[in-house]
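Pasting a structure here, questions to come.
All protein chains but one are shown at their positions in the complex.
Per-chain residue numbering starts at 1, and chain names A, B and C are given in the order in which the chains are listed.
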Amino acid sequence: MEKWKGWPKLQFESELDPNFARQIASIPGGDKLYDCIQCGTCSGMCPLSPCMDYTPRQIVAMIRAGFRKEVLSSSTTWLCSSCYSCTVECPKEIRLTDIMYAAKRLAIREGVYPKKFPIPVLANEFFKAVERSGRNTESWLTVRLFLKTNPIQLFKMMSLGLRLWLRGRLSPKRESIKNKAELHSILKTLEKEYMVKPKRQLGLAGKETP
Amino acid sequence: MSTTEIRSNGTPKVGVYVCHCGINISSKVEISKTVEFAKTLPYVTIVRDYKFMCSDPGQELIQQDIGEGKVNRVVVASCSPLMHEPTFRNVMAKGGENPFFFQMANIREHVSWVTRNKEEGTKKAKSLIAAAVCRVALHQPLERKRVSIHPDVLIVGSGIAGIHAALTLADSGKKVYLVEREPTIGGHMAKFDKTFPTLDCAACILTPKMSAVLAHPNIILWTYSEVIGVDGFVGNFKVKVKRKPRYVNEELCVGCSECIEACVYKKARVEDEFNVGLSKRKPIYIPFPQATPLVAVIDEASCLELKRRKCKKSCVDVCEPNAIDFDQTEEIKEIDVGAIILATGFKTFDARRIFRYGYGKYNNIYTSLEVERMVNAAGPTSGEVILKSGQAPKMVAIIHCVGSRDNNTNRYCSRVCCMYSLKIAHLIKERTGAEIYNFYIDMRTPGKGYEEFYDKLLKEDVHFIRGRVAEITDWAMTPEEEGKLIIRAEDTLVGAVRRIPVDMVVLSVGLEPQADTEEVRRLFNISCSDDGWFLERHPKLAPVSTFTDGVFLAGACQGPKDIPDSVAQAGAAAAEAMALIDRGYVELDPNTAYVQEDFCSGCKTCVNICPFNAISFDGDKNVAVVNGALCKGCGTCVAACPSGSLQQNLFTDEQILNEIKGVVSYV
Amino acid sequence: MSYLYYPGCSAKSTGKAYEESLLAVFSALQIPTIEIEDWNCCGATAYMSISELKAFALCARNFALAERQSKGTTMIDLIVPCAACYLGLKKALLYLREYPEIRTKVDESLHSAGLKYTGHIRIRHPLDILVNDVGLKKIASLVTHPLDGFRVACYYGCQVIRPYADFDDQHEPSTMDKIVESLGAEVIDWPIKTRCCGGSLTGTVQEYGLRLSYNLLKEAKKRGCNVIATSCSLCQFNLECYQRQMKRRFKDKVNVPVAFFTQLMGMAFGIPSRQLGLHRLLVPLQQPSKTKADVGGHHVYN
Partner (left out) sequence: MSNDEAIKAQFEPKIVAFFCNWCTYTAADLAGTARMVYAPNVRVVRIMCSGRLDPQFVLAALREGADGVLIGGCHPGDCHYQEGNYKALRRFTLLKSLLKSMGIEQERVRLEWIAASEGDKVQRVINEMTETVRQLGPLRLEPTIYNLIEDSLLKIPETATLAKGDEL
């Protein structure tokens, strides 16, 4: 007798997050989110929607309905390669790519992104590298990424790495800027600043009348 | 210079009547406070409030107070004067007082509907009431001027709306000028094959009306003509109409089309406007077999004779009635009419504007209008639905909302596309048996028998996919897709992206205002809504009137409409025009300018400034003289008068200055 | 007219050839370019998914440095060849202008490092500069070795064009096509010139990334192209460097050279191939045989 995991297709309102939409909408231009007519142009344009667990359109619907958990842990936002086709073609001028970013940032902040999924790892590594040295060194980024996600891949890529190295397109030399102090003080002042407002920073529920 | 003795009916006794308008006003305006405040204002003798001042009991209140001599001037604080000023002026009259001892304070549109809370609302309401009271105390008794109305009507545009309006008016004995830009009447409807939802043939129901127009003794039909000038005002418009030369004498031509046969152009080379470019015509042509009038027309752009004056004119030789006349020139007609109905219709959205849909880039992508011609038995393919290759399509996609519901093109829903797409789906299915895919965002079928028509299509196993098509390409990913047009869209009901290869695509293009709407709007001095359609006076209560009295709207020029709605609206417009004409006169507001001769310095500033030449100069008395019949009451001259001797009824300097005082200094 | 130049990280490794050819071509056109001193990462895609605000700050530092370097100039034109950087910087510029709340925060952060930026700066892509500032006439006039026999598929990728590019049509870009045509090459028509190549996914979720890249190559070949021109180092990398993996996974020997459009220009201008970094390509690019390119590629369902 297997364990009861709850109704697969029954969603109790009490489990949804009524503030989720407003949180995402708090990014610049984010309130367009409320204009969505669910036409599906975004999903149709998206080169990766066939691989996503929810299509971009569904994500918008879910954000508006407050499916916080599902959205933040979905693969959709991470598979978004930010090619901006959705943003350009949306009939309601919703900047979907920005919304995906917002979701990604929330997911990372709250540590709910799909684990073992290489993309967030890449993001993190990239982020750290730049924080450290102001630039990103592709060779090291790749190495670290594969070590963290699947080391076997690293070997698979060896030959490619070699061929690139022979052509001087991949060097172990770490790229870096000179004036790191400057950079660090810039980034430090922004430590606690968020583009997606933490919930506590959101006002009372309900949109304000214009 | 000016003095404050109150003319006419003695000491002002102002009655203030505050309307709750249900909760429309009372929800944002503290009525009781407002009433208390009003009591403190000068001359105010009575203040009352009531749920609906415009209702009979509400009006009763005012009449009684007037009747009992408690008040002789009235302020009603309620909605916009554009809404109910006439109503309450009548109340004054009924109560036995001059209707112009009345002023309205707009505390709904300008207060309760636009303020956040009661505090703000009440404050603003008070100030507006104070303004009205201060002003009304200085009002004077006035007479309305009556101007007789010219009984003829001008109708611009002869699509189904124009035609229906024309026939209705003509049948009621009115003389109608029907002006059409194209060489024939009929408009878009004449291009259609069948009409939804009944599927009766457009020609069968339209052509009888077209010939009726031609035959009707009360209708003067001017095709191939355009209105180029409009002067005057309600009841007495002076209109200039340009009749373009068609180089064929309408009276003589019998429409035998011998000339077309004979034209030196052996093959038709000119793009055929009527078949929206799907076929070619000759320089001399008759748009379509049932064209009305059935008269040939020669187009200057392509006719050899007209272009270079060297052609053997074989058309002339074959024309027995000698109707062809290359010396014909354009002709300007000047007419007087009392009312004008605009029925200038719409244009379809240019599908090239949406690059992703490849219109004009790939073969076999058609707009809905092109398909209408294609399925029409009298059309370029004589009713056959075929691809460029000549074969019949096996799979057809119909894409809804092309150019509609899109911030990058038109925000609005074009209202007819869902239904005509269903119709086209049915017709193509019927003609070819092809698999048909309808891509829609929302299926909109409100209307008598419309939903039923949708049901019918569902039973005809047409595919319906809820999803806006992302792109149409010739990029094949599978062998089945080779050589096809591939539709990529999300099936939103399934939640999966689908690639569907088809042979033919129909783009259901939306409706747009005519390209020259702006010029026409100016010509007739009316407004447009922000999406470019002609603006009606009131969306619900005056849907066919405009802000210019005597100018009415019919059909799609006011917004996307299907045939039933256009006809209904045309009827309404005709009725409005009729009502206006049968009354026989218009009453003009007496807000005209007048000269206080003792102050006039005879500087003549006003004489040149008046746009209507209503002011002349009396040399003997050395004063300006205003012609009340010509004055439209803009007050420009009054503002210009250096001596202040010119004044405007209902808007004298002291009245306005008092209103200013009231609006600022009490609250 | 002189320009400041922002290389971006990839120009120093995988995209070296892009930088080399770009600078070679620009000097051939006598367009002086000065690299921003001590520029830093633009905080593109991956970074932005951690903190957009910091990404904007990173860009702002570059702006500040640029302004300090070319003090006095009323309007600075910044050449940004890398697509991701181009988008990142352009977006930052836009958001800093449009959203005061962001501007103030970023200004503070700059201030803490004794930097400031006024906003007298324009982000320009080489395509933009070549077509609008230099002009096709000038380019054509420098062509000494016309590229006949080359049947080029111009691939713009995403971020050069979308969503902020103002120098070309976002739905149907044509600048690169025009340039390549003016080099005497034939440009093939294909509907997916701005379709995503998979971007960073090719490095992370190869399963998907590879497919997207392969679809592009396959379609280009099907339409008889014998070289693909790109304007983005990541696109170039994805399309070229993974062709072996594709061969393995899809049993299809793609083997299409993928060059930077600047390399093609250089070739037409007769610039020595080493200066154009042609030797860095994995799929060698040489004068195609006069015979029509082999049309191949078969179907993957995805």
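In the analysis below, contacts are C-beta pairs under 8 Å (C-beta built on N, C-alpha and C of every residue); 3 or more make two chains touch, one makes a residue touch a chain.
The structure displayed is predicted, hence computed values, not measured ones.
Student: Where the complex has a chain not shown, which of B:Gly58, B:Gly162, B:Gly559 or B:Gly633 is the residue touching it?
Tutor: Per the contact definition at the top, the residue touching the missing chain is B:Gly633.
Student: So which of B:Gly22, B:Pro42, B:Gly96 or B:Gly584 would be touching the chain we can't see?
Tutor: B:Pro42
Student: Among B:Glu251, B:Asp461, B:Asp530 or B:Asp620, single out the residue that touches the unshown chain.
Tutor: B:Asp530
Student: In the complete complex, which positions of chain B touch the hidden chain?
Tutor: So the residues of chain B touching the missing chain come out as 1-6, 11, 41-43, 80-83, 106, 108-111, 113-116, 120-121, 123-124, 127-128, 131, 134, 137-138, 522, 525, 527-530, 535, 547-548, 591, 609, 611-612, 632-636, 638-640, 644, 648, 651, 653-654, 656-661, 663-665.
Note that in this section only the chains that are shown with their structure count from here on.
Student: List the centre-to-centre spacing of chain A and chain B in whole Å, with centres computed as mean CA coordinates.
Tutor: Each chain's C-alpha centroid was found; their separation is 49 Å.
Student: How many angstrom between the C-alpha centroids of chain C and chain B?
Tutor: Centre separation, chain B to chain C: 51 Å.
Student: Where in chain B do residues touch two or more of the other chains?
Tutor: Correct list: 356, 471.
Student: Which chain A residues touch at least two other chains?
Tutor: Touching at least two other chains: 50.
Student: What residues on chain C touch chain B, complex-wise?
Tutor: Residue positions touching the partner: 169, 171-172, 190-192, 215, 219, 299-302.
Student: Which positions of chain B touch chain A when the two form their complex?
Tutor: Interface residues on chain B, with respect to chain A: 116, 356, 401, 405-408, 441-442, 466-471, 488-492, 495-497.
Student: Considering the complex alone, what residue numbers of chain A touch chain B?
Tutor: 37-41, 43-46, 49-50, 54-55, 57-58, 89, 91-93, 209
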